[in-house]
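Heads up, one of the protein chains got dropped from this complex, but the rest are sitting where they should.
Chain IDs A and B follow the sequence of writing; residue 1 opens each chain.
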Amino acid sequence: MLELFVISTLNGILFGMLLFLMASGLTVIFSMLGVLNFAHASFYMLGAFFGFQISKWFGFWPALVIAPLLAGALGAMVERYGLRQVHKYGHVPELLFTFGLAFAIEEIVSIVWGKSPVDFRVPALLDFPAFTLFSTNYPAFKIFMLVISIIIFVGLLIALKKTRVGLIVQAALTHPHMVGHLGHNVGRIFMLVFGVGTALAAVAGVIAGPALVTQSNMAGLLGPILFVVVVVGGLGSLPGAFLASLLIGLVQTFAVSMNGSLAGAFGPLSPDLATTWLSDIWNVTIAQIAPIMPYVLLVLILIFRPMGLLGTRET
Amino acid sequence: MLSFGHAVYYGLGGFLAIHAINIIARNKFAIPLPLVPLIGGMAGLIFAMLLGWVSTKRSGTAFAMISLGLAELVASSALILRTFFGGEAGVSANRTKVLRLFDWSFGPQIQIYYLVAAWTLIAVIAMYALTRTPLGRMCNAVRDNPERVQFVGYDPHVIRYFAFCFAGFFAGIAGALAAINFEIANSAYLGAVQSGTVLFATYIGGVGFFIGPIVGAIFVTLLSLGLSDLTQVWQLYFGLIFIAVVLFAPGGLTGLLMMHWPLIKAGTLGRMIPAYLIAFVPTLAMLVGFILCVEVIVFHMVHAGGDSHIKAFGIPFDAENRGVWGIATVLLIGGFFIARMTWKMIAARWDDALNEARAKGVAA
Partner (left out) sequence: MHKRHLIKLAIGASLSLPLFGTAAMAQETVKIGYIDPLSGGGASVGEGGLKTFQYLAEELNAKGGILGKKVEIVGLDNKTNPQESLIQAQKAIDSGVRYITQGNGSSVAGALTDFVTKYNDRNPGKEVLYFNYAAVDPVLTNDKCSFAHFRWDANSDIKMEALTNYMKGVPAIKKVYLINQDYSFGQSVRTQARAMLKAKRADVEIVGDELHPLLKITDFAPYVAKIKASGADSVITGNWGQDIALLLKAAADAGLKVSWFTYYAGGAGGPTAIKQTGLNHQVFQITEGFANLDHKTSMDFEKAFRAKVNLGLWYPRAVNEMRMFAAAAEKAKSLEPVKVAQALEDMKFEVFSGGEGFMRKDDHQFFQPIYISSFGDRTAKEPFDEENTGWGWKLAAKVETKDTILPTTCKMDRP
């Protein structure tokens, strides 16, 4: 029991950190531009595929730097030539624009790299078990993932709250005209923020690609849960996203490790109810519903604390 | 308000309708098939009433997120509540087994066609009537300026909630009709893909116009059925068309057409036509070039080494042929530059025509 508990905690933290890696970019874009980027998971996927391609040519470490830069540049271009045109129509068309973009990116990726998973390997330098706990190995690569997430979290917080650039960026969101009058190029600030946000997603992609599977449907797989993280944490709050990622990672992992069901707790259902829909609820185990836990959490949060865990505003 | 979870009500309506058909057939209730969509509609309404209160608390982006979360929740639960939703395979029914009216079995597809058409007509009329009621007017007001609505003494939340419930009702009817048509309801009905398609349709058709979603639905259905026969990468074109609509025609297809209304009234539309015709040629060339490029690239990426005589959009060509590559590039680049000039010309003509219309006092 202790063994499962410790391992589940570790797995939960690892998964949570991966979620945060992805959600951080989304949160930055949202808190800065007010745009909910539906194509965010697509940039995560682009990061993974760029990383795969570059690491095939130059090795993993250059890929870790170049792939996010590429994806970030692409993101900046999307902002400059796409989103900015739509901006004048309001936030909803912006959202729809990214929605269409997600469609197109997925198809382009599957044209270029095919629909089957590609063989993206963990770099040899990190391909060893970091430590062994209760005879379960912990790959060094996952620990690396953990470290990178924490670095990004701390780095972002400092960049936003303590540096001059961060302050200008924050000011540009609420008072774009004032910032403009002060001599800053607001358009360029927005473009940079969007670029940085998508680059962060790509970092997550390069790191998650070898750890999970690199495939043209990976965006659709993680997309919805990212939004849960962002909403549960509080729209636009970076510490909130951090907390929510951890929470969701842990909740999901622990739910998987539990076998309990109502039938287990209260004994089997009486036979005359056995064929009704009640029996489904009665017999379903917690492990089975683990993947919908984040959505349950989302609904609960929306009912009891609509601004999210650490959010400050209602909308 | 942007709902990413509209399929929930559509799907639940469908499931309820299928179960209703089965129950009616088993117990020989005297309910004819044409009334079944009403059951689906009620199902959609009831679930919209249940889930709507939470989700309509906020509008805009937050509402979109909440609806997405709820949709995922319901869609995932559908696979767990197996007895009701029939798991992955879904629930099926036989529509011919219910009470017959006027000797209509509803077996042949043509009878279903009329049934669907009749219900659609009823729903369209009902919806149009709805937009003419005070509630409908208030809905528009909430969309345009919720704060003002509050000043007038209405709660925007309540109005959003009502609108949401009605939307759920009509989605339920649609779901029931789909269920009757296909005689099966499964969890794909509830999924994000379904919601996404509806959204695409509405937006491409044009929000803010009553007939917009109708135009959009027809267009998108044609696209998704037709495009996948014509080209493998239909999703790409689909996404690009959507982006193009958002970028260039924020009012959707209907919006584009409606823009011409003042010109027609002023009788200056005739002036636009030559400009359109001139622009048509290079723009078409550009599009053809683009499609050729995409298809050639797709061929080299996906089918490398296969038979190079491919067929896209029903037109066969040789993807290995350098000549084709050249033509594609020339069409794309040349078409783009010439087309850009003609677009400018159109814009100038447009201003002209519109100014004259304004002078005549028929356009704002």
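Simple rule for what comes next: contacts are C-beta pairs under 8 Å (C-beta built on N, C-alpha and C of every residue); 3 or more make two chains touch, one makes a residue touch a chain.
In this text, all values refer to a predicted model and were calculated from it rather than measured experimentally.
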item: Of B:244, B:264, B:333 or B:359, the residue in touch with the unshown chain; value: B:244
item: Omitted-chain contact residue, chosen from B:43, B:62, B:279 or B:328; value: B:279
item: Absent-chain contact - pick from A:154, A:182, A:221 or A:300; value: A:221
item: Hidden partner chain, touching residue among B:23, B:38 or B:79; value: B:79
item: Absent-chain interface as seen on chain B, which is shown; value: 76, 79-80, 87-90, 92, 94, 96, 107-109, 178, 182-184, 186, 188-189, 193, 219, 222-223, 225-230, 232-235, 241, 244-245, 248-249, 253, 256, 259, 276, 279-280, 283-284, 287-288, 305, 313-315, 343, 346, 350
item: Sites on chain A contacted by the missing partner chain, in the whole complex; value: 3-4, 7-8, 11-12, 14-15, 18, 110, 114-117, 119, 121, 129, 132, 135-137, 139, 142, 212-213, 215-218, 220-222, 252-253, 256-257, 285, 287-288, 290-292
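Keep in mind that, in the parts below, only the chains that are shown with their structure count from here on.
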item: Centre-to-centre distance between chain B and chain A (centres being mean Cα positions), rounded to whole Å; value: 29
item: In the complex, chain B residues that touch chain A; value: 2, 54-55, 57-62, 64-66, 68-70, 72-73, 76-77, 80-84, 192, 196, 199, 203, 233, 235-236, 238-240, 242-243, 246-247, 250, 297-298, 301-302
item: Interface residues, chain A side, partner chain B - complex; value: 34, 36, 82, 85-86, 89, 91-93, 95-97, 99-108, 111-112, 114, 224, 227-228, 230-231, 235, 275-277, 279-281, 284, 288-289, 291-292, 295-296, 298-299, 302-303, 306, 314-315
